[in-house]
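Quick one: structure below, then a few questions.
Heads up, one of the protein chains got dropped from this complex, but the rest are sitting where they should.
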Amino acid sequence: SFRLEWISEGNKSTQYQQDVVTFESGNISTPTCKNKQIILVWDSPPQCVCILTKPNCKRVHDLCKEMIVWLHSVSLSIYVEPRVRREMLADDLSMTFLHTWDSDEELCFLHNKIDLIVTLGGDGTVLWAASLFRGPVPPVVSFAMGSLGFMTPFQSESYRECLLSVMKGPAYITIRHRLHCRIIRHSSSSKSRKKQAGEEVYIVLNEVAIDRGMSSFLTNLECYCDNIFVTNVQGDGLILSTPSGSTAYSLSAGGSMVHPQVAAMLFTPICPHSLSFRPLILPEHVTLRVQVPEKSRGDAWVSFDGRERLQLGCGDALVCHLSSWPVPTACTLESTNAFLEGVKEGLYWNMRKLQGGKDIRLNI
Amino acid sequence: SFRLEWISEGNKSTQYQQDVVTFESGNISTPTCKNKQIILVWDSPPQCVCILTKPNCKRVHDLCKEMIVWLHSVSLSIYVEPRVRREMLADDLSMTFLHTWDSDEELCFLHNKIDLIVTLGGDGTVLWAASLFRGPVPPVVSFAMGSLGFMTPFQSESYRECLLSVMKGPAYITIRHRLHCRIIRHSSSSKSRKKQAGEEVYIVLNEVAIDRGMSSFLTNLECYCDNIFVTNVQGDGLILSTPSGSTAYSLSAGGSMVHPQVAAMLFTPICPHSLSFRPLILPEHVTLRVQVPEKSRGDAWVSFDGRERLQLGCGDALVCHLSSWPVPTACTLESTNAFLEGVKEGLYWNMRKLQGGKDIRLNI
Amino acid sequence: SFRLEWISEGNKSTQYQQDVVTFESGNISTPTCKNKQIILVWDSPPQCVCILTKPNCKRVHDLCKEMIVWLHSVSLSIYVEPRVRREMLADDLSMTFLHTWDSDEELCFLHNKIDLIVTLGGDGTVLWAASLFRGPVPPVVSFAMGSLGFMTPFQSESYRECLLSVMKGPAYITIRHRLHCRIIRHSSSSKSRKKQAGEEVYIVLNEVAIDRGMSSFLTNLECYCDNIFVTNVQGDGLILSTPSGSTAYSLSAGGSMVHPQVAAMLFTPICPHSLSFRPLILPEHVTLRVQVPEKSRGDAWVSFDGRERLQLGCGDALVCHLSSWPVPTACTLESTNAFLEGVKEGLYWNMRKLQGGKDIRLNI
Partner (left out) sequence: SFRLEWISEGNKSTQYQQDVVTFESGNISTPTCKNKQIILVWDSPPQCVCILTKPNCKRVHDLCKEMIVWLHSVSLSIYVEPRVRREMLADDLSMTFLHTWDSDEELCFLHNKIDLIVTLGGDGTVLWAASLFRGPVPPVVSFAMGSLGFMTPFQSESYRECLLSVMKGPAYITIRHRLHCRIIRHSSSSKSRKKQAGEEVYIVLNEVAIDRGMSSFLTNLECYCDNIFVTNVQGDGLILSTPSGSTAYSLSAGGSMVHPQVAAMLFTPICPHSLSFRPLILPEHVTLRVQVPEKSRGDAWVSFDGRERLQLGCGDALVCHLSSWPVPTACTLESTNAFLEGVKEGLYWNMRKLQGGKDIRLNI
């Protein structure tokens, strides 16, 4: 078992709560500004690791096998996906020690058994790992198979040193918030669609996007915040993004880059027709509802972390709020500078031609 | 004396701390998503009000006098600025009951005596009020003298009903974070400037901006985050803004609009020469240092909430972090929708021509 | 028959050519800066009017009938679309005087018979009218049926005065450039698609857009200018727009607003993944080729003036240049101010809250 702690200038804090504001009489203050970094501390050594991998990639398969052999040799129990267990057993019949799950119900309780998640792939593999754990998520260590990404800060070449270090602790952690998304079908709408029974819930780590699909008509989405009407979005669509997703689709649509640990939701229109539609950043506690008007000329389409396209008919709605269960991801650097390195290395942020002390604009 | 509480869907919470993340074993969760709104509750009735006013405005002067008479009649003690006390006594010799302060030292402890601050003017008067209280700030009620602003949500016409309601409580509160700014003079720089002794500290509610003043050379500012080099800003300058300031200068420079209660710092370049310089939103706990290079071709200028221009010489630096003491401001609506109403009413956000259900872009 | 002339400060110019640059020895000058406005002058009175209408709208139908009766009474010959001729004859058997066309070949030569085009509808009807005349286009007078649009500056209420005035001349004209778009199928691609024989040519007045349709993969379009490789567009897609189209889709994607008479082509990415992808404005004489890579993971979709969606497979390309035949549209004001009124009235350009001489940003 583990716990997370805030550290500040070298000192650990026994207080494991972040108090944004305390209200002493006549003295409203924000003690957390002293806290700098969350660290992972093991109360007892981790005993069970879950390895999740990008499919259809020989290099990933080989690394996964090597990692399994090593982790098994140091007496850790290991979970893999059903597909991976089959693949590994096809290679090596002795790998019956591999655990997996048989059903979605089993998956729901897996976080109680697993101490650490390891992903092998790119940011997409992390998104997919996060989608498996819809409730609490154990700490995640992500290895890049090629160039490093925002969510894959560890080089796969040195996976042993890296995993030993994290499993010993303490390790730097970035807390990544997620969005809890629910589709609510309009009464008439669901009828015509042969019973899509029950609620449809999706948990995203980057963003949920609503767009016009192949329709040549602009979307016209009604947006409500905590059940109060906010605005109509007219354009190609709308992105509701986490801060982690601020460097993905929201960025392409003109949103700001937000450190993943900021507790907020980004509201970013896609090619809005209005000149005055600037992105918004809303506080952590809001619930957004985005609804296709009952008399809309076209359907809309919703996608979750870039996958799982669903059609929204007239009157259907998406309801979205911050999930109660963020994803704790291990990082190599202190969290803020890990983010800043990412925007510089990964997105070429503020990169420009330099000229020995000269004025770049005028080049006199 | 008073306290602040979170309420959620009608229920008050006795817990007056905001726990962004709790780390139960194997269950990292964010309970605060349930909290929706901070409210002001009086443990004992407020007894002392401080009225702060926009100068050189007859309407403000008259309203201030009327308010003084009324508050005095209901047995509240009243503080005003030294200038206002002189003006009031010149009008009416009996107003000797007005309190004021004589020195900056006295001002430092004033928050212990004052239960409520009232401002009469525009958003600029709120900025100025915030600048007087550099430590803890009592709750602020702001009356607009003309059209409503982001920080002046109350109509002066109905000031009595409004003040009675707030002084009875509970009242909706928006917590507005501030920035603590310090100027650090370079050794050689300070010499040449006849000893600007000691530290120079400024507290801003909107933003601190560094620009090139009258220089025709682009600024070239070195930026450090938690003492690690981040980037050079080359352009007209740089804005470090609070979320409250996100609808002011940062917005003009292309920043996103951020709800004032989000705990974050905005890093927004002014006309950057680089194509790839997008605004950043950093977490609450960072310390930014912005430094004029030792071999800079021109000086830079820094201004605090649009006032107090100071020159920065070669090697001088600005160091900035979130202040520990935010400003609690009363609002008429629930905080999120107060903000959204503000961006719609005050900035014409997403306003566009409507055409009876038609496609606005193509107008077929 | 008619001619167009430049006028400047009240004086007409007999010179009907616009010489952007003349090169006298040692004196490179641009005489056209003196020219201010193009006007339509009739050499002989117009004798034939073509009325084009928005379908499925009772108000448009009724106005069209009324206009036909009136134009017939003043001895003009009248062309309408085949559909409209059938509708009118169903209403009134005596309307056999209405001309129409039977085939696309006939349509190709129609501009030789028609002196004036009248549209009844919105900007979409003007787009559609322009698509019918792929070669030379007679002058167009466009009546708005509701609120005025960029291309529909005339109020339908006063259509008689307006048409009499234009048919007498002189009338203010805005020359609107168009794009000539050609789809080139890749050899392997066309095979798999059962022979889409011959060339596919489209003429657009606003824009041609390429997007990723329902694919969750970013488009990756190879762009060539005059057969030299320029860049890869990675994102939601790419818009090639005329200046007329600069206030339509290109604007939503972040492009500048360009006066319709500027001879140029806009190159505007849709949600590009790159931070440094700013819109380009290219000179009139370029030929752009946009190609789906031969090994693209997904198809792309192209649409012309928001209609006519076509699929582009691997290796297929769109080739685009300014059409030789612009659309001369009548305007009520001098052309530049007609455009500026349009962006203010139609798009609320630079609209903001005013406060009696006060600083809007700070609202002190």
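What to note about this one:
Which chain is which? They are A, B and C, in the order written, and residues in each are numbered from 1.
Here, a contact is a pair of C-beta atoms (placed from the backbone, for glycine too) under 8 Å apart; a residue touches a chain by one contact, two chains touch by 3 or more.
No experiment lies behind these values; they were computed from the predicted model shown.
The missing chain, though absent from the display, is touched by one residue of B:G254, B:G298 or B:G313; that residue is B:G254. If you put the hidden chain back, the residue from B:T174, B:Q261 or B:S276 that touches it is B:S276.
When you scan C:L98, C:L148 or C:A264 for touch with the missing chain, the hit is C:A264. Residue C:T231 is the one among C:S77, C:S147 or C:T231 that touches the chain not shown. Mapped onto chain A, the footprint of the missing chain covers residues 54, 121-125, 127, 146-147, 149, 152, 248-249, 252, 274-276, 278, 306, 345-348, 351-353, 355-356, 358-359, 361-364.
The chain not displayed touches chain B at residues 213-214, 216, 235-236, 249, 251-254, 270-276, 301, 303, 306-307, 309, 347-349, 351. For chain C, the residues touching the absent chain in the complete assembly are 1-4, 16-23, 25-36, 38, 43, 111-112, 136-138, 175, 177, 217-218, 225-226, 228, 230-234, 243, 246, 251, 255-259, 261-264, 266, 272-286, 295, 297, 321-326, 328, 334-337, 340, 343-344, 347-352, 357, 359-361.
Here is the rule we go by: only the chains that are shown with their structure count from here on.
Both chain A and chain C derive from one sequence, and where they touch, over half of the residue numbers involved are common to the two copies. With centres computed from CA atoms alone, A is the chain lying nearest the middle of all the protein shown.
Between chain B and chain C the centroid-to-centroid distance comes to 48 Å (mean Cα coordinates, whole Å).
Averaging C-alpha coordinates per chain places the centre of chain A 32 Å away from that of chain B.
Each chain gets one centre point, the mean of its Cα atoms, and the points for chain A and chain C are 44 Å apart.
Those residues of chain C in touch with two or more other chains are numbered 249, 252, 274-276, 306, 347-348, 351.
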